[in-house]
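All protein chains of the complex are present and in place, except for one that has been dropped.
To keep things simple, chains are lettered A and B as they appear, and every chain counts its residues starting from 1.
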């Protein structure tokens, strides 16, 4: 069954991937070498670029892990370190998340992290996914997602952690938690985050069918807050940030925490069980087999 | 007070009933005699007809208890047995609920089961209502309501248990949890089911006023998902089912359970108290008196 879904999903994602392959990565000048220089262990290059403007108190974090900003363990670790540094810097009040990759914000969890890996490694990976969510959803900074490309699965989750979502009005882009289409299940805290954003009923349908929405549909159900032409996504995010920063940080951050704490507490008090649950599921023979076939297909397609 | 409401309700329901009396029951050929042959105890004929198509994995369950598919103890028992059989049959992946009666999906709980009955019998009845809800709301199958007529009170509840609701676009039909209009109260799990579907605020108003919505209104608030011409309700349900069945069962069913489990757990852990609560309420002299007068009026109207 998972296979059949994988075949469908292939069309969605590999369509995206094949588009990517024909696009060269954009050059980008990093204005804040201190933060942008962060890199982890033996990864060859930083996957996250941070431009922090001291004068405005706003950091722009660009995801730049070609081709599709997959959330690998390295990527997630670097992201968490970057967010934590900004969080601890009291002069940083706002964070804009966007992508350096053309056509994609983030394609979600890196499937290679879940295939043929030891339970220990799978657990380490899942802990990093949790950490990313905890850091972003619980951030005291104003967080805005400048969604300048498709954002399925984990990419959608990352967007949902932000206070506000601005998406490029390009009908070829899509966003949603489409896990079931791959035969896997979005965990309860993905579900909770979506429910907090679009409500119980819309989430029930969206998660069961693994729906991916185009920007207009996403706006209609409240999955994103605003659509703008593609070349204005970042500028609009910056303008919106100004509006949010006009509110006293202390009062706004307490209010944000009050709204999100119950959801965050659910994961923090069930973190180990959630990791165990994920590891047990993903290391199953049937799931591994489906993932393997899915990856083989992606590979074939890319050649 | 209840009487005043009963007088109003009479107009709604008896209007429906009088329409029924002028309509002959439709003949129906049962394609799957094995399941359709289910019947219970001394009830003269089956009240539920099940057509299960092995090739698609979809069962169509027709409610055929003239005149208005009232949810009697016999009816509920038969319904639960039918659902359970399908649930246990791994080849059955989807269930479409519809009515064989013209103009009505289900008129809701059978009032004769609540009038002049012993507390034990009332308790048995209520347990069956709970069971119907638990089986349908917790079903791992894809469930679609093909609402081809009015669906007040318990009929609305039954629709709300499904994954998707398609209603005939006939302005003479209505749907809603209108219990307060009869002077009775929808229990907490009716309320929870509606809240999960249309949200807290809409439910607060709808339940307090006992609102019945016409199809357009129901669509607007999300009480149903789609309206189609009356003669296309079942065909649309079948097409929609195909879409839902394209998702791997395992991932979809776990997702569904994750969304609904907290609501289901609330009833399962309070089941006996809920029965006792119902029995105490319904056997009150004042309530019995109101029900008696209401039934007398219905009878008069039908003669």
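Operating definition for what follows: a residue touches a chain if its C-beta (ideal position, glycine included) is under 8 Å from a C-beta of that chain, and two chains touch if they have at least 3 such contacts.
On a predicted model such as this, the values are computed, not experimentally measured, just so you know.
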item: Per the touch definition above, residue among A:56, A:170 or A:196 touching the missing chain; value: A:196
item: Contact with the hidden chain (one of B:57, B:123, B:183 or B:215); value: B:183
item: Chain not shown: contacting residue from B:108, B:123, B:176 or B:210; value: B:210
item: Footprint left on chain B by the chain that the document does not show; value: 1-2, 4-5, 8, 179-186, 188, 191, 199-201, 203-205, 207-210
item: Touching residues on chain A - with respect to the absent chain; value: 163-164, 195-199, 222, 225, 243-244, 246-252, 254-256, 258-260
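Everything that follows uses one rule, which is that only the chains that are shown with their structure count from here on.
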item: Cα superposition angle of chain A on its copy chain B, in degrees to the nearest 5; value: 120
item: Centre-to-centre distance between chain B and chain A (centres being mean Cα positions), rounded to whole Å; value: 41
